[in-house]
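Note that one protein chain is taken out, while the other chains of the complex remain in position.
For clarity, chains are labelled A and B in written order, and residue numbers in each chain start from 1.
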Amino acid sequence: MAYPTNYRYTKEHEWIVLDGTTGTIGITDYAQNSLGDIVYVDAPKVGDAVTASQTFGSVESVKAVSDLYSPVTGTVTAVNEALKTAPDKINEAPHETWIIKVALSDPSEWEKLLDAAAYEAFVSEETGS
Amino acid sequence: MATDPVNPQTDAARRTTGKVRPHQTQNEGLVFEKSSPGKRGYKLPELDVPPVNVDELLGAAARKEKAQLPELSEIEIVRHFTRLSTWNYAIDLGMYPLGSCTMKYNPRVNEWVARIEGLAEAHPYRPDHLAQGQLQVIDLLQRCLIEITGMDAITLQPAAGAHGEFTGILLVRAWHESQGNARMKILIPDSAHGTNPATAAICGYEVENLKSNAEGGIDLEALERQVDGETAALMLTNPSTIGVFESQIHKIADILHAKGALLYMDGANMNALVGKTRPGDFGVDVMHLNLHKTFSTPHGGGGPGSGPVACKAFLEPFLPIPVLVKNEDGGMHWHYDRPQSVGRVRAFYGNTGMFIRALAYILANGPDGLRQTTEDAVLNANYIRKKLEDVYELPYKTPSMHEVVFSDKRQAAKGVKTGDIAKRLIDYGFHPYTVSFPMIVHGALMIEPTESESLEELDLFIEAMRAIAREVEETPELVKSAPHSTRVSRLDEVQAARKPVLRWRG
Partner (left out) sequence: MRYLPKSPAEREQMLAEIGARSIDDLFAVIPAEYRLTRDLDVPRQHAESEIIDYFRAAGARYTHKHTSFLGAGAYRHYRPILIDAMAQRGEFLTSYTPYQAEITQGTLQAIFEFQTMISELTGMDVANASMYDGSTGAAEAVLMAMRITGRHRAVVANTVHPEYREVLHTYLRYREMPTKLVACDPETGRVDLRALEAAVTEETAAVLIQSPNFFGMIEDIPVIADIAHKKGALLIVSIAEAVSLGVVRPPVEADIVSLEAQAFGVPLCYGGPYCGVIATKEQYLRQIPGRLVGQTVDRDGYRGFVLTLSTREQHIRREKATSNICTNQALVALMATIFLTIYGKEGMRELAEQNLAKAHYAAQALSAQPGAKLRFTGAPWFNEFVLYTEEDPAAWSQRLRSDRIVGGLDLHRWYPEMSNCTLWCATEIMPRERMDKTASLMAARPVEA
């Protein structure tokens, strides 16, 4: 699966896309693939603060749990409620299925994130392929 | 392909090595589905006191609607639970090589003596002078376990291994506090049981991971680097979860002790050591035992366990209350007034019923039997290792003790994982080994035969494992879709977790 070029990525396999100063965050195809069937998403509440490189929740498969790391610092403005009943949407369309939206407090953080090419290089390094 | 290898009716799927033949187990619904109003499985004795009016006595606190429990006759209850039981594999049926879980024979006399009326019906608050029989049993077991571990003191209170870890780390913390600094972190090897880090966390410690060396053991240099004035203890499983004895154990203890840190031993694998060496002699300060592993008390589908904690003398003042003390007249009593104690970890005195069983096991063995048991367990594991190492990858070549850990590296190349091989083993009449643990071995097959297996059963197991290795080469789909012989086929764990159904609703 191709990694959208208008997104930025973290080494913990989250993606973020920016609309003004609001970032939309999800996990990458690589992340969902290594987790397997996702059964539960533990997301923060609207109004919660998130910090760049800090955990803000977790995604779970049957036998694994993976922390979610925020690419940016800011305040949660929306949470994808659909994931409560259909977490499998992340498996089906990882790059279209967002988990939270965040109002960025420091938009310059965007610049520090990996672009699609850098992320892809990072992933192939990790998998040793 | 001419035939469909996934079809369970095919010869290949059905005909394994001949140990197994399908047999009839009647289908059986949930107990609630068999209920109908008015059926009875009980009869209470005639009431010899005046009946009472519940609503009058309890008022608003009275239960208005009866709980929706089933209504069945006695024969239906017998059949229900008997039928359910036939869907279980058990050590009584055959080899159960779950590594780290130590599925050994559970002697029947243990069950019998635990049900002797004067023991089974003893109330925990019966006055001490009327409980001398119980206290005598507890005292003898304590003395046996202290001797076996080479430690100085013990508490039998913890209800299971993880509960023992909790108690042991509380002792560690209390001792450090008494020295003026509780310290901040516990070192835990990456090969450890999951309970170790979980335990350290609930005792308020940070967990620091210790990477295993190339042999799967403790990396002494890394240990030396990581131990500092804030290290409270190292939690070490010895033999390790890959079944390897830490031959540098004394150096490990020295490194810790030089920095004022303690050595905690997870005694899950004590069955590899009993009668051959003693943790107390090789530098361990505190450890737990699993009576349901080493000392043959039954696992019962997941418990009860019992997790005594043995320690060196300097930790004794911190043991949970109460502790057993001898009177001048030779009798015994429970002692509560111990100001340095970490407190209580459960109500009453522990899983006394398990103490009785463990002691019965020790009595049945004696010193010679205990040693022979350990030797046979190690012999069996090494025999399996020898007979399978040409077909399954052995990631660590270090000598094995009571269990051997292979990896699925060769089979994974054919798309068959350790979990698949495990499921196929069921078709050959065996319980699977432990799958995907320890985490330092990718695709682990952790095999622990225990001493309870005869040469005949071991050979059948080896033959099954070799046959499966061949199937992986020839008909991998057959293995990947196993088991083919069970009442239910592979269950959908994803659905169970996504939409949890945890109770029946009529």
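The rule we apply is simple: contacts are C-beta pairs under 8 Å (C-beta built on N, C-alpha and C of every residue); 3 or more make two chains touch, one makes a residue touch a chain.
Given the structure is predicted, the values throughout are model-derived calculations rather than measurements.
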* Structure fact -> Chains in view that the hidden chain touches are A, B
* To do: Would you indicate which residue among B:Pro189, B:Gly216, B:Gly267 or B:Pro298 is in contact with the undisplayed chain?
  => B:Pro298
* Contacting the left-out chain in the complete assembly, out of B:Ala153, B:Ala200 or B:Val286 -> B:Ala200
* **Chain not shown: contacting residue from B:Trp175, B:Tyr264, B:Phe282 or B:Phe461** => B:Phe282
* Touching residue (missing chain; options B:Arg21, B:Arg126 or B:His442) -> B:Arg126
* Could I get the residues of chain A that touch the absent chain, sorted low to high? => 40, 42, 60-65
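The definition used in the following text is that only the chains that are shown with their structure count from here on.
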* To do: State, to the nearest whole Å, the distance from the C-alpha centre of chain A to the C-alpha centre of chain B.
  => 38
* Residues of chain A touching chain B in their complex? -> 37, 39-40, 60-62, 87-88
* If you look only at chain B, which of its residues touch chain A in the complex? -> 493-494, 497-498
